[in-house]
Every structure is written in structure tokens, then in C-alpha cells.
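Sharing a structure, written as C-alpha cells. Questions coming.
All protein chains but one are shown in place.
Chains: A and B, in written order; residue numbering restarts at 1 for each.
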Amino acid sequence: MIGGWTGTVLRVNLTRATIKKEPLREDWARDYVGGRGLGARYLWEEGDPTIDPFSPKNKMLFVTGPLTGTNASCGARYMVVTKGALTGAITTSNSGGHWGPELKFAGYDMIVVEGRAARPSYLWIHNDQVELRDATHLWGKGVWDTEEMIRAESGVPDCIVASIGPAGENLVRFAAIINDLHRAAGRSGVGAVMGSKLLKAIAVRGTGAVRLTDPRGFMASSWAMKAKLKESAVTAEGLPTYGSEVLVNVINEHGALPTRNHQETVFEHAEDMSGETLTETRLVANKACFACTIACGRVTKLPGEAAGKYLVNTHPRNWNIAGEGPEYENAWAMGADCGIGDLDALIKANWLCNDLGMDPISFGATLAAAMELYDKEVLTNSQTGMPLRFGSAEALVAMAEKTAYREGFGDMLAEGSKRLTARFGHPEFFMGVRGQEFPAYDSRAIQGMGLGYATSNRGACHLKSYTVSPEILGIPTKMDPHVTEGKAEITKIFQDITSAVDASGLCIFLTFGVGLEEMLPQLVAATGVPYTMDSLTRAGERIWNLERLWNERAGLGKGSDTLPKRILSEPIPSGPAKGLVNKLGEMLPEYYRLRGWTEEGEVTPAKRKELGLE
Amino acid sequence: MPVLKLLGGLRRFGGGQQQVSGKTVRDVLGRLPAQVLFPEGGLNRDLEVLVNGRNISFLAGLETALAPDDRVTIFLHGARGYPGG
Partner (left out) sequence: MAKQLRIVPEKCTGCIQCELACSFVQTGSFQPARSLIRVHLFDDQASYAPYTCFQCDEAWCLTACPVNAIAISPASAKVVVDNLCVGCGLCTIACPYGTVWYNPDSHKAIKCDLCAGDPVCAHACPTGAIEYAETPAADWLGEWANDLNKTYSEIRRGTPSHGGGQ
């Protein structure tokens, strides 16, 4: 039995209302490490890449890693793996907090959710006791009320809840799954998939243990990694003090902060919505996920006048209390991308996204596209119901609610910016790849990120290949963001390594301070599997290629490896990166070659054989 | 005069944005405490310095010349990451 795992998988069929416990496929756990990789393997075996994401046949997997639930720093993570509602691609949506570890303590490595319930239901897990309960009384409630009500009615106040809000229930294409009130499996619409199954929540309470193969060896290596994290300026100082928003000024100073739907890359109000300003004016405390010694979470509070400033129709109770966020991506998408510098509006809109269960990145970026349509008079007040001007905090807060409830113009925003812009005849205003909106780095100013976005398996994503690290932050070494040399190689390396980290159950933020060499001994001691740097990186490559194969079958393979026209051919108009476009064409062929794919970007039979993917 | 912008934890050494005099980046950095900048005589390897948004590693390093309306930005980063770092 591989250490770190419980050895049991829960299989829940909502259509038949059955729950089975089955043994974990240890061979897959070994070859794919866990988390994102294990989920991809199960989904490859059991899922269907060609179906509609809202079909009952779309399986949802909630997968932990072997290090989830241990005291490895950042050992909090679980992955939601399914066919994304926003993209139609395989999606791997990651979340922290306490839910993943609690599932392990209850005795389960993974939950496979199949089918569709006859009426709103939630899954209740309390150690051995696993049952489906009626959620009719919870349907329509926000995430925060849902958590409170489940705690009260279960009589188990320590249970950890992952749930959807109205956005997921209303099949908003970018709805999220929220756990621990403010942590999110955010992107690609995993919340909508859950809503389509009429599954409102999964509540877990576990009092068991996570056992390791070599506990002593594990403790030594986990304490060593914690000590290393304390040495890095980012993980020991920057992130805990300023949160991920510390990046606002850094990226803006490089002229890479996409502004007003990527029309510009320097935002004049960046300072107002920066991590420094958040810390000085609205921060209550920083907060950690389970086992995390970085503690980058932002607990924020709005003073009275600010809370009452923007009219919101629902959830008045919550505006007195502290909430979490915003993070860099959230603040960017709803801030700079919409031309809004009002930090209080961003805090409020972010809380709304958490309670309503919605991805603030896709929401903000979709609103930004709508604002460009409005600005260019393609959209008018009669369609939008209110002015949607760049810079309007009122529009942001109002549309956050309307989108979650699909009210008025919110119904159109709820489809995401690819569908929205196509509907109004301007598909060129969609800023994303494979149907998913870009995150907060303009790849005309950071060349390698363009390649990463174009080839990311789950749609445009910064987390799958965070070459911002070398290209901007100088970690591990400095690379020039304006050139394409060396970017194909570094992108492949980062993609493979990130896949391995995502599979382990640890949070990617640890890589701001340590590398795979620090993670490896913990993995070996925990599982007893003799991974090496080479085999672990190869496992990452295996995971990447498997996801790619899935996308090929879903029709989202090679032909989708591209960037919007604006990024490829509209030079940045001003600032430090003025005049630049992304030269994807110079990087993609070399990337395919390094990946061992055909010139068109298809996984070859030889590569499949090499990785054991036949 | 060139403008100096300090980010994040460096703000304890002087607010958000200030005018500074200096003909090169080295001149401007001399204003910040020695232990932050020059522990062994070189640039603290935890720091990144930009001139007009371009990292000085791709310009002329500490000897990069400054024009009167140039903008110098300094921020902290970590020094570890993926293998090879």
C-alpha cells in the first residue's frame, strides 16, 4: 500500500442514488503521482471528451494528492477534474483551505461523481458514514449560508463544506466551487458542471489519520522545506505581508498589466488597487490554508461607509464581517481590465464572487469585453440595462449579482466573453484561448507567457506554466521577457514540473521559494515510491501529454494553439513594452519539436509509447 | 530628476515614489541602506531593478545611465525556484 493514500475511492452515482467504496488504482497513483495526474488518468479511462459538459455523462472527480493532509508546507490541495463548462476542454481546477485534507482524514483519496440527481442533493461524509441528503432547502442559497446551514443541521460543526452558489445552480459558464467560505476551485466552470448535476455541496468531517511509509524521514524533509521557505523573500515576506496583489505594481511597472480589455498595458490607477494599498488600508490579518507556512490569504474588511456605498440587493448580513481577498488575479480582472481602480468596489465584488460561487477572473474579463463593446457603441443601454463604461465600479458590483442570477444582461455575461463577443459580431474582442479568458499578464510584454497560454490544456492559464518567474521575477534565473529565445524550452520544463507539483497535493506557491528538489524527498518518504528528479519530471510530462490527448479527442488540440489577433498583431500602444506583439510563431514550432510532437502539434505514437500512454 | 519607485517591503525605505538625483543606477541605489543593497559590494541578489520597466540585466547593469525623466523601480524577489536556480 503506497503511503500517504487511504486506498479508498468513493464512487457516487447521483442518477441511481448509489454510493460505493472501491480500492484506489495504486498503479495509476504511482505513475501519475496523484491530484491532477490521477484525475486525468481516471477521466481518460471513464470519461468521454466529446460530450456536452452539462451532460449527466460528464464525470466530476475530486482528487487529493499523496501529500494532502500531511504537514508538508502547503499540503492543503485538491483538484476538481472534469470537462469544463466554459471551455469543453479537460479542466483541472485547484483549491486549498481545509477540504482536501478533511477528505483524507475521513478515509478517502478521491470522489467520483457520476450522473445527475433527481432533485437538489448534497453529499454528506462523516468518516465511514456517507450518504446523499436532500438539498432542496439549500438550493438558491449563497455559499456562506449553505455552509452555515449544513453545519447546523448536521450537528457536526467542524465539518468542511465545498459548495456552489446561485452561479453554479444557474449554470453560469464560469461558476466556481467554493470551500471554507473563500477558497475556490475557480476556473473553467466546474461549479456549473456541479450545478448541472443538482449537487449543491459535499460536506466532510474526518477524524482519521494520514499514514506515511517513512514518517521520520518525512518529518525531516518537510521541516527542511519549511526552513527553506523561510529564507525566500517572496514566501517569507512578500506573500504573507502583501499577498499575491504584491504583483500589481511589479507587473504594471514592466508595462505588462492588461488594461481595458487588453487595449493597453499600463494602468494609471494600479497603485490604488495594489497589494501595498490593500495592506495599509483594508487588511485585517493574513491567513493560511491547512499546513501552510506561507499564509498568503488576505482577510479584509470594509469600513462602514464603504460597505454601504454600492447598492447590492442580497446578502446584507455579510457586509460587516471580514472576508478574504482580493488576490492579484481577481483584483486585476475586475480592476485594471475593467479600468476600475476603486479598491473597495473590488473587495466587495470579490466577496460577491465568493458567496455567489463565481470565477472573478472570467467574470471580470467578460465584463471588460462587454465594456469594450459598449465603449465602441456595439452595445447600448437598452441591451445592457445600465451604462457599462470602463471604470464604472457601479457596473462591476451590479453585474456581479446579475450574472450569478442570469438577470437581464447578466444572462449574456454568464456565457463568458468568447460567446458574448461572437454573439455581438466582434469575436476579436475575446481575449483568451480555448474559450477561457487570459489572466493578468499581457503576453506581448512577456513572450514566454504567450506560448504558455496558447498551449495550456485547460484554456488560457498562468498557473500551468508560470514563466513570469524567470521572465519577470528572476526565479530561478533572469530571462528577458521581450525575447523568444529559450522560451520554448523553459515553457516545456515549467509545464512538466508544474504538473508534478499539482499532482502531489501541494500548492504551487511553494515554487516561489523552493524547487522540485525540496518536494521530492517528502514524496519519496511519504509514499515509499522511489521517485527521482527524472522520474518525477517524466510523470509530469506524462500528465501533460494525457491531458493533450484528451483535448485532441475533444477537438481542442493543435488547431487551438493560438492567440487573439490583438496579441499577435496589435502592438502595445504605450509604456515600457510599447510596440511589442507576441511572436508565437517563433516559439511554437520549437515547442512542438521539444515535446516530441508532429510539426502540427499532435502527440505521436512514439511519444505515447515512451510515456506508457498507449 | 529621475523618479525612484520602491515596491512591497522596500517601502520602509521611502514611501511609494520620490525624485532622486543620479547619473547612473548605482548613484541612485546608493541612497538606500548599505546592508540592503551591497552586502558584498554588489547588488543584493534578492533585488530586481528596472529602468523604464526594463530590467537592468538587459541594459548596462548598475552602470546603466539615467536620463532626467527616467523611472527606476526596485522590488524584492525570491532566489530559488526550479532546478538549476
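Quick notes on this one:
We take it that contacts are C-beta pairs under 8 Å (C-beta built on N, C-alpha and C of every residue); 3 or more make two chains touch, one makes a residue touch a chain.
Just so it is clear, the structure is predicted and the values come from calculations on it, not from any experiment.
Looking at the complex as a whole, the chain kept out of the display touches A. Checked against the full complex, the candidates A:Met79, A:Ile125, A:Cys289 or A:Ala445 give a single residue touching the omitted chain, namely A:Cys289. Interface note: of A:Gly208, A:Gly391, A:Gly528 or A:Gly596, the residue touching the hidden chain in the full complex is A:Gly208.
When the whole complex is considered, the residue among A:Ala29, A:Ile202 or A:Leu302 that touches the unshown chain is A:Leu302.
Within the full complex, the residue among A:Ser55, A:Asn71, A:Thr477 or A:Thr562 touching the omitted chain is A:Asn71.
Mapped onto subunit A, the footprint of the missing chain covers residues 69-71, 105, 180-182, 206-212, 215, 219, 226, 230, 240, 284-293, 295, 297, 299, 301-308, 316-317, 319-322.
Throughout what follows, only the chains that are shown with their structure count from here on.
Note for the complex: subunit B touches subunit A at residues 5, 7-9, 11, 16, 46, 48, 50, 52-55, 57-58, 71, 73, 75-85. Touching subunit B in their complex are the following residues of subunit A: 228, 231-235, 237-238, 241-242, 246, 249-250, 253-255, 271, 275-276, 469-470, 473-478, 480, 482, 493-494, 497, 511-517, 533, 575-577.
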